[in-house]
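Encoded as structure tokens, the structure appears first; notes follow it.
A single protein chain has been omitted; all remaining protein chains appear in their positions.
By written order: A and B. Residues from 1 in each chain.
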Amino acid sequence: MTDIFLRNLGWITAVLVLTTVGLLLLARIPLRYNIRNLRVRWIPTTLTALAFTAVIALLTVMLAFVSGMVRLTQMTGHPGNVLIIDESSNDEAFSNIAASDVGDLVNLPGLVREGGRSWVSMETYLVVNQLLPHARAGRPNRRFLQIRGVDDVRMTALVHELGLQPGGDWFSSAGVREIVGPNGQTITAIEAVLGEGIAREMARDRSPEELAQAKSPETLLPGDIFFLGDRTWYVCGLLQSAGTTFDSEVWVKRSLAASIFGKNTYTTVVARTPDAKTAKQLCDYINTQYKKAAVRALLEKEYFTSLQETNQQLLVAISFVAVILAVGGVFGVMNTMFAAVSQRTADIGVLRLLGFSRWQILGSFLLESLLIALVGGVLGCALGSLSHGWTANSIVSSGQGGGKFVVLRLVVDAGTLAAGMTLALAMGAVGGLAPAWRATRLRPLEALT
Amino acid sequence: MTIANDFCVQLRGIHKYFFRGSERLDILNGLNLEAPEGEFLALMGPSGSGKTTLLNLIAGLDKPSEGEVWVRDQCISAMSESQLARWRTRNIGFVFQFYHLLPVLTAYENVELPLLLLPLSAAQRRQQVETALELVGLQDRMDHRPGQLSGGQQQRVGIARALVTDPALILADEPTGDLDARSAEEILDLMAELQRSLQKTIILVTHDPRAAARADRILHLDKGRLVDSLPVEPTPVRRSPRGSTRE
Partner (left out) sequence: MKLFLLVLKNIRRNLLRSVLTGLGTMVLVVVVIMVWSILWFLDEQTKEKTSNIKAIVTERWQMPSRMPLSYAPELRAGAARKPEHVRPLDSMTWQFYVGSTEPNRFGRETALFIVGTQPEKVLTMFDDLDTLPPDSPDRQRLEKAIQAMKTNRQALLIGRERMEAINKRVGERLKVYGMSLRGVDLEFEIVGVFPEGRWNNLAVMDWEYYNAAIDAYKRRPGVRPHPMTERSLSIVWLKTPDTRSFTAVASQIAASPSFTNPQVKTETLASGTAAFLEAFRDLIWGMRYFLMPAAVVTLCLVIANAISLSVRERRKEFAVLKVLGFRPAHILGLVLGEAILLGVVSGLLSAAGVFVLINVVFGGLKFPIGFFGTFYIPVRAIWWGLGVGAATALIGSLAPAWIACRVRVAEIFARVG
């Protein structure tokens, strides 16, 4: 049902807007009659419109969350990229490709080559526990951190088309650097490049002393350190990763990650071809003819699209809640409009005697209900729009295990607002119909006595 | 079928009855009535005599159980409801005891209401509304809401609204019933004046012999029949059962 609603959102909006415009054009009873009555009865008008505002604001925020997730999964991935994981996995989180198997993958046909090198990124994706000794009260004392160990960070950045923020640098070929510890001793710290989102997230769980020395209270910056897996880590750069799933990742030299976290296999190989067509051919080749390693290939774009399963589940839940709330709002507007009709029976009688038809009476009351809905809906959308740009943590997943922890930005776009206004007008129309119908059933003379 | 005649209103063999269970309640019993063009006719009768039912039949708000209602050359008792709605706009003007103005609209807007159903330009409407308000002497109260007008003034707006579409027939149901003696007198003067100058047919339903006395002809209704002459006895003016302002 939800699906049907979403797929036909355009149609439903069109029907509702056309109905409203049609009523406005065909109505012979002047609109100011409705507006003045709404003003005279400002208490129920306001209360009803506010109920609409609450429902629509909530819907807008919830949809903005989903839009944020959709945008995230849509923006990540390059059409020419092919994601290679082991054949028994459906997500890189569970993948294991032996070190001896990845070497041959650079010789795959159709890859982009430059200076004699194939554009292939060799990666080990890990989810690890980061202990948070300084976690604020009431918060868990560890977090799951996504680590991407990479063999050649410049190549990986090239394949994923990610750059560094000014002031940072990629990690060195050794992947470690000597830094001076708090007591003047020398520490070998692991160099890491952080996604913007996770850099902000990690900045929240620092001790007061760390915070006092921090370059920024908001985010970790190049030169800052953090602790993970019994080691000290040195932030050498931040990725320009906003809006992608890489925003929540920590990149590090793969051989170091392997030894610290005990994972010696690769999980993911990402190969760049010139275009989507070649990428598709490469996928087919790997999945049907390539026998040198037990791997399977996916188009990177399709992989990230598959992570939208979470969105679908959320959308279903949101629509369910929105519909229930909307029904509550409908009962509210019905009360208001029934009261309006019974209070204006004399008006209705006169209008009928003057020659206004039942349909014109119906239209007038329906329009009045839609006016309340319009005001409430616009307010709700406006209020909900304040959430635009908020960041939120979530998980995107294909629904079969795995998935990614992400930091997303809520997006209030035209579609979200259209959905909000559509629901508001639909509530107004449904709630206004029965009272308007009752108004047409009044016999003019009985209405006047 | 068209019957050429000089009557504005013609009722032929009208019966109106309801059934309560198996019992038949006769409201109107084989009633005939003819009102020539331009006549000011008063209908009198005690409560329950069928006055209002008769008025409803003439206005096309109700249909007779038997018989035909003709207004000018149209048999309105044979028309459908939507035809009647359109017909009423052009041919009938109503004046009510309790004025029944829409409280949120100004005097001007109230008078304009029936014109909105006709294919007129805004300028044409404005001209007609202003003329009508001028006729009832309220051109300086156009932008007042009913709540800001006295009872007599409200009834003048009601009359202007009845006139504005230039209908052949004006039906008035106790138009002075809710007014004090002086205002009532003024309203009756106005109606008589309009009838003379504009040559409108007016059917006035009333309890009040003083009001009826202004008419060209008085008919008495009793137990569903027209009685030629009934002794005129003074009846108290009906009091308003409700306030003129909205709660």
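Side notes on the structure shown:
The rule is short, and it goes like this: a residue touches a chain if its C-beta (ideal position, glycine included) is under 8 Å from a C-beta of that chain, and two chains touch if they have at least 3 such contacts.
A quick note: this is a predicted structure, and the numbers were derived from the prediction, not measured.
If you put the hidden chain back, the residue from A:281, A:335 or A:440 that touches it is A:335. Here the missing chain is touched by one residue of A:112, A:179, A:276 or A:392, and it is A:392. Across A:31, A:106, A:128 or A:162, the residue that sits in touch with the chain not pictured is A:128. Residue A:140 is the one among A:116, A:140 or A:166 that touches the chain not shown. If you put the missing chain back, the residues of chain A touching it would be 43-44, 47-48, 50-51, 54-55, 57-58, 61-62, 65, 87-88, 90, 93-94, 96, 98, 126-129, 139-144, 229, 260-263, 265, 294, 313, 317, 321, 324-325, 327-332, 334-336, 338-339, 343, 392-395, 399-401, 405.
Rule of thumb we're sticking to: only the chains that are shown with their structure count from here on.
On the chain A side of its complex with chain B, the touching residues are 28-30, 32-33, 36-37, 40, 343, 346-347, 349-357, 444-445, 448. Taken together, the chain B residues at the contact with chain A in this complex read 52, 56, 59, 61-62, 82, 85-90, 94, 96, 98, 100-105, 109, 113-114, 116-117, 161, 246.
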